[in-house]
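With one protein chain held back, the other chains of the complex are shown just where they sit.
Entry: chain A
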Amino acid sequence: MEKLAGIEADIESFFGEQDQQKSSSDSCKQVPWLNWEEWDSVRESLFSSSPDRVASALQRVATWRSRGSLPAPVDVTCSLIEIQLKDGFIPREKQSADALYSEHLLQMLYCMGILRLVNCVIEKTRRRENFSIAEAAKAIGIPRKLIDLRHEGSHRELPALSVLRDAADEVLEWLKSYYWEPQKYQIPLKRDGTASIRREVKSKLRKLAFSLQLKQNPQFDSPLVKDKCSNKRIRKIVSSLVELYPSFSAEISSVLLEFLLKALDSSKSTGLENQSGQDIRVCLDEWKPVIVEFSNREPELLLTLLKAVLDMIQNNERRRYETEKSAEEVSQVEQVPFLFVWLVSLLNGSKHFQRNSSVEVKPPSMFFMELIRKCLLLGALGHEVVLKSAFLLAEIVGGRVLKEKLIKLPLKRKSSASIPLEQSSTLVTTPTTLLEQEKNLGNAGKRLEFVKLQLSKKKGNDTDNSGNRWRKAKTWSPCPIGMLPRIIGSSGRLPLLDHQNNAQSISKQAQGNNNAKRGAECSSQELEKSACKRARKSADESESNDVALETYEEEAEMDVEHAYEETEAESEENLMWKDNEESRSCLMIGGEWKRVNDGELLGMASNVRICV
């Protein structure tokens, strides 16, 4: 039996405080909608002319009703609209199947709607017993006629249907002016589409960059300039960006990325010869204060940027063998890794990710391990700088121990792996090399399975997944109730609450599959398919196969190192696969996972056969 000593008095005093606070400015009220966008879309659908939209809006309001705390004007509006839909006498193109044609019933329904309007909407606003209902109605602007109709409908004969119908229209107009319009204007931010968000974000970022630059180079002494770079103004811009972040994180990070890439391009034009990227760093440093300021308030920004840049590098890698690439793209491809290095250096310096920081937030290790994994992959393909940053990241997450572990990994260097195009005369030896590589892969896979088995035996009988529906969430960061957690930071992201069918979850599962790396066997299968696809595009079979094979071999070896993490990840992926009834295979085409039918697969396979 639990007791609550101490907290009860606190609860009572808290509630006492809250009652006093109701009149304060920061009075929050509970609402049944997730965000104001939902409310706004319902508002538009309710007053639209398409019956489908109206029906879906009414459904949504019924859901709101079940949640409680639905404002009375919304309730009355929807009741009246629903009654109007049921009115079979109102001329429209297509009457619904359950339209009513009984005049008496319709009279009763309309009367009830008007009754609820008067009682629910007015009653709340009038101070009791001082005013009559008529006076209270006049105070908020309800036409007197509606009060009379209510009185007549509840005490005397039901008013005429046509009168009631007109009154209903009038009520809806009045509700629009009393509630729907004023509430719309009170919503904090109005959104009209992604394009305007991007513009807004761009202008804010530019302003921020400008202000910070001025602040750092105080050359001018005029008050105008001082005003532009004052701390207060900077804080204001950063706050507005941080406010936008939860709902529009993708847009913000993509806009920032655009700016950074532009800066990269501008450095190229100054004639870059230096391999270490000094000039690049100088150009990128323009943006350093902006990103540092922003990420101090919103630590997740840096992580999203890192992930985006890594994905970009990976995509570029996958498309390496496409022949139609412009010169700009090629040079950009070379420079993006330097961007990554620069970002990691920022991360290193950020106060949120120091090992002994006083900030409570600790770096999310699973996310970082994922990043490190990708970096190692890319490092094996020859991006040395990326590899070095991987070591830096490892130090942030796991300290020197992890960093040293990673340095010890047997990663082949680029020089031994690459076979220049000119020496492709070794086509003769290709089949045996391929076979050898395949055998190596197979062995690596077997080793991996063995290690996994050992580890699971060591863990004991904990891996009984059969009855474990309810598990404590593995990765969790605090977030508001009703939202989903972000990787880091406290803002939370809004959930998508539309009931999805299986179709949409397939593409996500495919990406998950890629992440989990279920051992060499699986990847060799995909390897053959993707390698063959590349072989079709480029004339040089051996080089691509070698490089790709080695890539996956590296994968397999690294898998052995990170096996313990994968057991967990794999069981999670297993769960996801079980849920999906129609699992279709996915192929990597053009650098992206795409769903592929069996028929298409057969077609591709036959094409490959012809080619080889």
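Quick note on the criterion: a residue touches a chain if its C-beta (ideal position, glycine included) is under 8 Å from a C-beta of that chain, and two chains touch if they have at least 3 such contacts; residues count from 1.
Here is the rule we go by: contacts and distances are computed from a predicted model.
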Chain not displayed: protein name in its UniProt record ("Mitochondrial import inner membrane translocase subunit", "DNA replication complex GINS protein SLD5", "Polynucleotide 5'-hydroxyl-kinase NOL9" or "MID1 interacting protein 1"): "Polynucleotide 5'-hydroxyl-kinase NOL9"
Among A:Leu435, A:Leu496 or A:Leu602, residue touching the chain not depicted: A:Leu496
Residues from chain A at the interface with the omitted partner, ascending: 1-12, 14-15, 18, 26-36, 59-60, 62-63, 65-69, 71-74, 124-125, 140, 178-179, 182-183, 186-188, 467-474, 476, 478-485, 490, 492, 494-500, 505, 508, 575-576, 579
